[in-house]
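Structure in structure tokens, see below.
Every protein chain of the complex appears in place save one, which is left out.
Showing chain A:
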Amino acid sequence: MKLDTSGLESFSTLTAPGDDVAGEFSAPPSFQLPNSNDFDGFVKEAIQMVKPAKGTTTLAFIFKHGVIVAADSRASMGGYISSQSVKKIIEINPYMLGTMAGGAADCQFWHRNLGIKCRLHELANKRRISVTGASKLLANILYSYRGMGLSVGTMIAGWDETGPGLYYVDSEGGRLKGNRFSVGSGSPYAYGVLDSGYRYDLSVEEAVELGRRAIYHATFRDGASGGVVSVYHVGPEGWKKWTGDDVGDLHYQYYPVVPSTVEQEMAEATGA
């Protein structure tokens, strides 16, 4: 996974002896640039083309009894909903979860790769890797691919010897430790519900319900989020999946249809 820097090596040995005008010193390291007037703009556009928008809503928060991880299940390509049943919560190992936001392939592959690294660490060191360590491994890998078009906005949640752990890691190479995170296009809506309903000493049932409601509200307002709400709880024994409700059902659960009371009934117009 080392950064490929062969393009930065000196090509001075390839120039023919007679060509070098300056003569004494070798040419600086260089690589071929595309023919364009605005190179910076071109690079920006190229990155944007490869980077799919993070159309999703995922959230995770630490509370007294562990970590709650919740996500929707919609995959969209622009305005087209390509799937309503994507697994956005990835089970790295029995005590660690990762969420998927951004490029689905990138997230899936690198989470699976992280799972391999965690297992190798366990075998070599006869102890489980900490959430800190696992998130750091992923962040370092993503940093080494920085600028190459990976799109990953993930949260690593788990329970280790020091208790519950939650880290946000993204493809820019950023890594943040925190108690509450939400990632994706629906995250503003999820934050609203999550932040207003959050207390550290929630019970497990209350916390699961909070996570579910936050995702539901995000799917209600954000077009790129929808499908099924999955909520996981990570406790000292590992993770456990709690819910997988369709947001359509949830909507009528939270806002059941009430037959509206008729204030005034329109009577037949009597001939005046």
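The definition used in the following text is that contacts are C-beta pairs under 8 Å (C-beta built on N, C-alpha and C of every residue); 3 or more make two chains touch, one makes a residue touch a chain; residues count from 1.
Simple rule for what comes next: contacts and distances are computed from a predicted model.
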Protein name as given in UniProt for the chain not displayed, "Proteasome subunit alpha type", "Large ribosomal subunit protein uL14m", "Amidase domain-containing protein" or "Autophagy-related protein 101": "Proteasome subunit alpha type"
Given A:64, A:87 or A:127, the one touching the chain that is not displayed: A:127
Positions on chain A where the hidden chain makes contact: 124-125, 127, 129-130, 132-133, 136-137, 140, 161
